[in-house]
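A protein chain is absent from this complex, but the other protein chains hold their places.
So, subunit A:
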Amino acid sequence: MGRKVRPIHTNTSDGDIMSDTTDSGPMLAADGTPLKRSLSRALRRQKMRALMLVAPLLIFVLISFIFPIGSMLFRSVENDIVADTLPLTVVELQKWDAESGELPDEALYAAFASDMVKAIAAKEHTKLGTRLNYEQTGLSSLFRKSGRKMKKLDPAEDAPFKEKIIKIDKKWGDVETWRAIKTHSVRITNGYFLNAVDMRRTPEGAQAQPEDKQILITLFQRTLLMSLMITGSCILLGYPVAWILANLPARTANVLMILVLLPFWTSLLVRTSAWKVMLQQQGVINEVLVWLGMVADDSRLALINNQTGTIIAMTHILLPFMILPMYSVMQTIKPHYVRAAKSMGATDWTAFWRVYFPQSVPGIGAGSILVFILAIGYYITPEIVGGTKGVFISNRIAYHISSSLNWGLAAALGTILLAVVLILYWAYDKIVGIDNVKLG
């Protein structure tokens, strides 16, 4: 488009450039370069400068946040330990037909003996036992006990091994043991993800876990259900408050806003401990109810260490996150619409439901997604007031990280949780826009 227009910048001392004001030649900037190139160079420099300003932080976040989470996610499929500890055995196991129902041949036992002797020297065999124990109980002690005796074997001298190893522990003569090792000898496994949805990897493919081990699906369902209930009660409690804040005179609304912002600014631990104080058997709520005679002394309400406790405490903790987005949407709704509706004969309810409410839906959406995202990943509050019945999937992840040390399963659970959150985050971005998030 630059060609037809008069150049904005003419250099009076240079006749040649002046002559370019006729229409055909390229338009030039002050220093004589074509304007198009000069502009694009300036734009490029501007982009570079913006990127340079962003770069330090972006690199910092990428390295210390995105990369760690990525590598954590990779742990959910990574399974090098079997193939690394028992390299020769794994090769031999590939040749063995697990379906035949016969024990592997001598070559495999020989490979196993030489692998184990090396592993025992490096003290790796107990780790392997622990890993395999997640899949089949008893393998941990099998590896530990056999380790002590197999240490004495000499891979070069003591052949044949099959009899000797079976004599050390008769489980080595069980086809099931070898089938389990073969099943979990792959380097990239779906086993942890199957475990995360209450299934397990078997030689015959994915199968359901035994009944008594099926807890995770229940836990996922409970997390989702309770997060929904918390979001729902936040909507119910938050909507009237947001409405009244948006419709009161500014001075009064500002004072009342403090009552919303103070909990928002107060430490999470303070609010959680306050709820612990309130909800206990001997806590404030129960004492007041007993004093008023509404509850008998021996039948105090069980408000803590169950789902009720988690829902009450988390509703309180997350309520400001619902009220603030709703309030900022409701502030923009002009009162004229409702007045117009009423002047045309609508009842109060119709005017609210048909005119006001639809305009406030974006606020409800924004608040709900925010509260749901926050609720689904909560850890501290369920841990303290939730007991065993009121805990979330996060608590299970923490348990696998710090107590059972089944990191692969923790990573798989984390990946599923993260996927749910990211889908919601994407929805939030579509509906509200990330740059429209406001604080305080």
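Annotations for the structure displayed:
Simple rule for what comes next: contacts are C-beta pairs under 8 Å (C-beta built on N, C-alpha and C of every residue); 3 or more make two chains touch, one makes a residue touch a chain; residues count from 1.
The rule is short, and it goes like this: contacts and distances are computed from a predicted model.
Missing chain, UniProt protein name: "Trehalose transport system permease protein SugB", from among "NADH-quinone oxidoreductase subunit D", "Fumarate reductase/succinate dehydrogenase flavoprotein subunit", "Trehalose transport system permease protein SugB" or "Deferrochelatase". Touching the missing chain, out of A:Val186, A:Ala346 or A:Val421, is residue A:Val421. Per the touch definition above, the residue from A:Ile181, A:Met226 or A:Val241 contacting the chain not shown is A:Val241. Touching the missing chain, out of A:Leu142, A:Ile165 or A:Met278, is residue A:Met278.
Shown as candidates are A:Ser100, A:Ser267 or A:Ser299; the residue that touches the absent chain is A:Ser267.
By the touch criterion stated above, the residues of subunit A touching the omitted chain are 43, 46-47, 49-54, 56-58, 60-62, 64-72, 75, 237, 240-241, 244, 250, 256, 258-263, 265-278, 280, 282-284, 287, 291-294, 316, 319-320, 348, 373, 376-380, 383-384, 394, 397-398, 401-402, 407, 410-411, 414, 417-418, 421-422, 425, 429, 434-435, 437-440.
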